[in-house]
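Partial view: only certain chains, each at its native spot in the assembly.
Each chain gets a letter, A and B, in the order it is written, and its residues are counted from 1.
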Amino acid sequence: MAFLLNAWYVAAFAREVRADAPFSRTLLGRPVVLYRDAEQRAVALDDRCAHRFAPLSRGRIVNGVLECPYHGLRFNESGQCVRNPHGDGRVPAGAKVRAYPSLERYGAIWFWPGDPARADAALLPSFPFVDPAANVTHDGYLHTRAHYQLSADNLLDLSHFQFLHPDTLGSEAIARGDVQSGNLDDIVWVRRSTYDEALQPFVAQGFGIPPGTRVDRWMDVCWTPPGLLSIVVGVTAAGMPRVAGLIAPSAHWLTPETASTTHYFFAFGLPKEMGDAARELVRYAVEGLMKPFECEDLPMLEAQQKNLGDSDFWAMQPALLPIDAGAIRARRVMERLIAAEQGAASVPARTIAITPVVDTSQAVA
Amino acid sequence: MAFLLNAWYVAAFAREVRADAPFSRTLLGRPVVLYRDAEQRAVALDDRCAHRFAPLSRGRIVNGVLECPYHGLRFNESGQCVRNPHGDGRVPAGAKVRAYPSLERYGAIWFWPGDPARADAALLPSFPFVDPAANVTHDGYLHTRAHYQLSADNLLDLSHFQFLHPDTLGSEAIARGDVQSGNLDDIVWVRRSTYDEALQPFVAQGFGIPPGTRVDRWMDVCWTPPGLLSIVVGVTAAGMPRVAGLIAPSAHWLTPETASTTHYFFAFGLPKEMGDAARELVRYAVEGLMKPFECEDLPMLEAQQKNLGDSDFWAMQPALLPIDAGAIRARRVMERLIAAEQGAASVPARTIAITPVVDTSQAVA
């Protein structure tokens, strides 16, 4: 299926994009070069020189414009060639590479692969807890050899904690817990609660909970197209009200690299007022999650992708369970948005067939 | 060309399939998971969870059923989901993975990729010399990057011993020897005799023949669809009747992994009454053959496949020699069986064109 083009995607963490050296990443199947101009504004261009397709990312930044490493043409932030060093120096009219609208927010550089006229910063969802103005943050990146929607499934259905991450994130209490999901227009939420749970040491320690304490845990996931999630995990002593507990919010941003690989950016943030404790906790969370993410989630996602191959997800006739409700809602939203963008008259018929299943899920919730 | 589906194929050696951990292998292009249930019966399922395509082979076996590693659904020996650990525990009707008929015989687990109703143990050809009830056996496995029919060509035409394996299996006598071949319905046999031959040390020692002894050697190959061969090699002192000689029988089973790669299973067996000598001889044979098979046959088969590419075998217009008669007979049988299975009205016309060549070969025999 095609990518949704008129949307904001994370291209890189802000710290990856520099004024002294360009940076290259494949995004939605296109090679993109990122750098900062003389005003430190992030620039995103096609990483393919207008002259002979050299990767501009191997060139250098001179006075805020990007110089091609092959024959030295220079391109500015709108992709226009602004210097031809050879002969009479004339610049051919067509010497231009595609520039993408971009902006910097929440510690990330965002880019808009669709119609530039529709790129509106107001369309960016809010991730206030990783706004570096008010928070200390720590972030992690994982390259995932799977379609981004398989990654979204993973994050929207945390029931897998119990089976895939039994030693770090999961526990037997999860399957016994309850789960609700719903839509707010294009936004999908899933709320999962567990009761009287014995946390694994990694999570308990993160929340400062003594070993052996019984707790209630909630995990609230919120998904916004095209693959921008927040996850808030909270813990209280078992039976206590939520207000008595602690929460840990995190952002999870999925950007397709290709049709079968995904850039997974994630970040934790806590208020600056918490001082060193915040700094330590966000680092603890990111570093601790790297192992289950890399050693358990990534191989699973890659194996799913391998089993999926070039098939359409629905053509594989996946069994649908109540735990899938949120993930299926998100898939439906994406299918609808992509169909609309591509000018299809209506939502594909197949999404109708799964309606009863999602109803079942609501009943469970 | 498509695979023949209604046939028994070796999926694994019996020792590879266990009750405590699942085992995965790609067979005829499909990922298959193998394990033993609580009664130690081998089970063969699609290695792709009905829920979200996770590889079941990364899960665990719990009370004889297989638990998916991702969200913990459990599947029994007929592929039916028998447990959903989440929420109300209901199991959706469609939560089922494909199960393949399987059986254990001759030290191997066999599976039937076609219509389960037609899977009949009586259709399995006989390999009594590797029946572990009465024999000591030793087996070897090689992954071959070539179409299984190129491997069958190799085994059905041992004239290559002289050129490809001159230091171990071949000798100049082979090209001077004679060869006969024929069909018994779908079974193809090739009988090759050499006379007054000086064996290479590897073969001589295996038969306990003093260095320098002149011998007569015969090599009888029998092929059954889809790629199940027995090879009986016998040796006598030159000029002596066969009854005065010794024989070494072996089984060679070819299972397509994909259209261009093959699982090659082979085994030697000798009667238990022979005691330690048998044990030593079968090990000697398998271990000794590994080197020529791996270092001489495998690179050749892979190079043939590379030169063949995606082309049809006949489209390459191979020159046909008398030595090819058996291999061509086997190819014809497979073409006929596959065409019949696919509902083709008749054998493809191209096989008729090669008739004169095979006639030539019979004349030689």
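Following the convention adopted for this analysis, contacts are C-beta pairs under 8 Å (C-beta built on N, C-alpha and C of every residue); 3 or more make two chains touch, one makes a residue touch a chain.
These numbers come from a predicted model, not from an experiment.
Trainee: How many copies of the chain make up the whole complex, given that 2 are shown?
Mentor: All together, the file's complex is an assembly of 3 copies.
Quick note on the criterion: only the chains that are shown with their structure count from here on.
Trainee: If I superpose the C-alpha trace of subunit A onto subunit B, what rotation angle comes out, expressed in steps of 5 degrees from 0 to 180?
Mentor: Result for this pair is 120 degrees.
Trainee: Measure off the straight-line distance from the CA centroid of subunit A to the CA centroid of subunit B, and report it in whole Å.
Mentor: 48
Trainee: For a test of understanding, state which residues of subunit A touch subunit B in their complex under the given definition.
Mentor: 150, 153, 157, 159-160, 162-164, 175, 178-179, 299-300, 303-304, 307-308, 316-323, 357, 364
Trainee: Please output the residues of subunit B touching subunit A within their complex, sorted ascending.
Mentor: Spelled out, the residues of subunit B in touch with subunit A are 31, 47-48, 50-55, 58, 67-73, 81, 84-88, 90, 92, 94-95.
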